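For this depiction, one protein chain was excluded, whereas all remaining protein chains were kept in their positions.
Going in written order, the chains are labelled A and B, and every chain counts its residues from 1.
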Amino acid sequence: MLRVAFLIPLLPLAGFVILLLSGRKLGNPLAGWLATIMVAASFVVTVVVFAGLFRLPAGGRSYTQNWFTWISAGHLHVNMGLLVDPLSMTMAAFVTGVSALIHLYSIGYMEHDEDFPKFFLYLNLFVAAMLLLVLANNFLLLFLGWEGVGVCSYFLIGFWFERDTASSAAKKAMIFNRIGDAAFLVALFLIYERTGSLDYHTVFSHLGSVGEPSLVAMGVLLFAGAVGKSAQIPLYPWLADAMEGPTPVSALIHAATMVTAGVYLMCRINPILYRAPDAAHVIAIIGAVTALLGATIACAQNDIKKILAYSTISQLGYMFLAAGIGAYDAAIFLMLTHAFYKALLFLGAGSVIHAMNDDQDVKTMGALARLMPITAVTFFIGWLSIGGLPVFSGFWSKGDVLLNGYGFSPALWVVGALTAVLTAYYLGRAYLLVFRGQQRWVEARKPGDRAGLKPHDPSWVMSVPLIVLGALSAVGGLINLPIHPDLDFLDRWLSPVFASRLFQHHWGLGGVWTFALIDAALALLGVALAVALWGHASERPAFEPVVLQRAWYIDWAYDRFIARPSTEVAIETSSVVEAKGIDGAVNGFAWLVRSTARHLRKVQTGYVRNYALGLAGGLVLVLAYVLTRAS
Amino acid sequence: MTHVLAATIPDAITFVMAAAICVVGALGVVLARNPVHSALMLVMTLFGVAVLFVEEDAQFLAAVQVIVYAGAIVVLFLFVIMLLGVDQKEVFQRDPLPAQRPVAIALGILGLVEVLVLARGRWPSGARSVSGAIGSPASNVSLIGRSIFTTYLLAFEVTSALLAVAVVGAVVLARRPRHSVGGNEDSTGPVAEPDDDLGGPDDTEPEGVEETIVGSGTPRGESGDIKTSGSLADVEVTGP
Partner (left out) sequence: MSVSATWYLTLAAVLFTIGAVGLLVRRNVLVMFMCVELMLNAANLTFVTFARRLNDIAGQTAVFFVLVVAAAEVVVGLGIIVSIYRRRPGATADDLHGLKG
């Protein structure tokens, strides 16, 4: 049963190829349905393989399937193959599941777009690459998937490339990603050099012979790659700009899947991080600071998608915090629940944007709850989940992270707690400004009134994913309840992957309940703040300072101090070094040849006597040579 | 058995005189204005060299030198000089090619010095009497003959073929052109008269009888047709 695992990435890839060849012919909406079915089928296969894995005894849940030898050069042997183990199957399951729902949603969202088939082509390619990433059994194949999702991100962010902002955002995303990828590559070189292989099994079993500085370097470099991919400090500004892409893209790539690849990588390399505690600490600290930073910025944003983008950055920070302190299962749990509610929030935002005729400014919305009940309710559930209110999934997952955080370092817990309050607050602000309060938009008086709006819930293709995700956000926490040792299914399922490297502070039931209550209190505090401040008002400049609106001016600083000088250098290089130096050298070489030829031609005078003179000269030289030898 | 030439005074005197003749003749060849004078001085040099050949126990060669070189080759030179009328004076004062004269003289002296220095050196001994010792009782002629017809037989045969080729080549080259061809030399000299044909039999032949054979091996500069009809004497070439 496990043998069909190869179908998991293959089905979306086949979808991509079919759409590439005949997407236009299939058209709207058939292309979308094809893509959705491919991903749904992949999800079904994932469930089958999952079940197959479940049947195996707990200690032996690892299945490798090698397809063929990809690279064989000297001592380097890299296969194309899969590793089916609890971690990869968990990732595959939620990736395919959430992707299928978002594909379905996109059929409705992209209905009026003329590049409808192209969108699904890219989406399928993305899913294939992401699955390759999570299912790979060696670092190089992971990197292949890593690059694949990066490139699909570029395509999809710049999907409406006629817009300057969109194509710039795509380039920005690509460039920031590349910086991380460069570090990733160096890490790969280091891993190969120290352990002689890129295969997970081999690498991890040889770690004992690698010195700690190398391990720390590996950990830090791989984390640098994750920083680029998952938008942590300092490579995060691209994620806010990536909101230029269509909303389903934001939901899928920049919330649920691609950005979580970095966290997955950290969990996968837990043997390295276990042996390099310094690297792990760096990860945790950066994660925590990023979480706080993202949350503060989200408090003052007006674009609904930007609020969600900075929220994603913040939540990813939590995940890295968990991974850094060694609570990998908490990180995965949070990743899972975050996928549900963040995708939900983004899809809900998409519905609202559609209803508002592509206007994304929350300040011009309001009082939409009665006109768009399904969207409002699901968005509400998403808010409560991300805010961490009991009993929603976010409560359990974030609680898990905070619990372990405190066990590791109270300082980190404080940062996390502060962020939790802010999270509940800013998303509450978003909900209230959009769905409650005063109606700050003009209603359409009659049909055909262009200036007015007629908001309504979307069609079933867009509503069903909202409902499903809403349900999952609500009850998703049940898979890993800490209140009873038998109920933490996810932790036990994942433990073989993390073996003895998991950091788990054993609190005992009393401690667990205490923290649960504190978490609930923090969430309620955030909610109360939001309701108090934004329940009725829609402008509060004191709570939306410019410095936060401009995201602490960090992006401005990047532009001013890095991007502009680099552009100047590039212009300088192209006009001076390239035109004069390199071109000059090449042209100069040609000039040299021509000029030499022109001068050498003068030897050919055409006069026999001159040629005879040359002969005589040569003869004299030869005689001289003979003389030097004969004497 | 080594052949030691007794060092005698008559030999030395002979040598000096013959050498003088040679050198004077050589200078005459180079410095004479009239080419006819040059040819005659060349004869003088050749005679000097012949004398030296005799001195060196190469009697046969001396004879051949006189007969062939002085008797045939120089005569041929003179024929051509007379035929073409090239006895005009050459301008000696200046050489139109810059630096040709001084460099030539310098190189000449340099080369001479080098060779003279070499001439003093030790010589490799080489094999003894590979093809026949000179000092053996057999006559010079028979020695040379034996060498040519046994050891160097191939060279001899090839040289014979070479002579035949040279004759044919000379005849072909020197024939007057039958009719004018569009010359592609960048000279401004007049093209030779096509009607000035010294070959008699050509006029009487009608066009239709002639075969036109295009030879593949003959050099055809611009366009060469070789029309043959009958014997070799009627070979015509258009254009050199």
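Just so it is clear, contacts are C-beta pairs under 8 Å (C-beta built on N, C-alpha and C of every residue); 3 or more make two chains touch, one makes a residue touch a chain.
Note that the structure is a prediction, hence the values are computed from the model and not measured.
The chain not shown here is in contact, across the full complex, with A, B. With the whole complex as reference, residues 601, 603-609, 612-613, 616 of chain A touch the missing chain.
Counting over the whole complex, chain B has residues 2-3, 5, 7, 9, 11-12, 15, 19, 22-23, 26-27, 29-30, 32, 35, 38-39, 42, 45-46, 49, 52-53, 55-58, 60-61, 64-65, 68-69, 72-73, 76-77, 80-81, 83-86, 88, 90, 95-97, 100-101, 104-105, 107-109, 111-112, 115-116, 119-120, 123, 125-135, 140, 143-144, 146-148, 151-152, 155-156, 159, 162-163, 165-167, 169-174, 176-177, 183, 185-187, 189-192, 240 touching the chain that is not drawn.
Everything below uses one rule, namely that only the chains that are shown with their structure count from here on.
Taking each chain's centre as the mean of its C-alpha atoms, chain A lies 92 Å from chain B.
By the touch criterion given at the top, residues 97, 100, 103-104, 107-108, 110-111, 114-115, 117-118, 121-122 of chain B touch chain A in their complex. Touching chain B in their complex are the following residues of chain A: 605, 607, 609-610, 613, 616-617, 619-620, 623-624, 626-627, 630-631.
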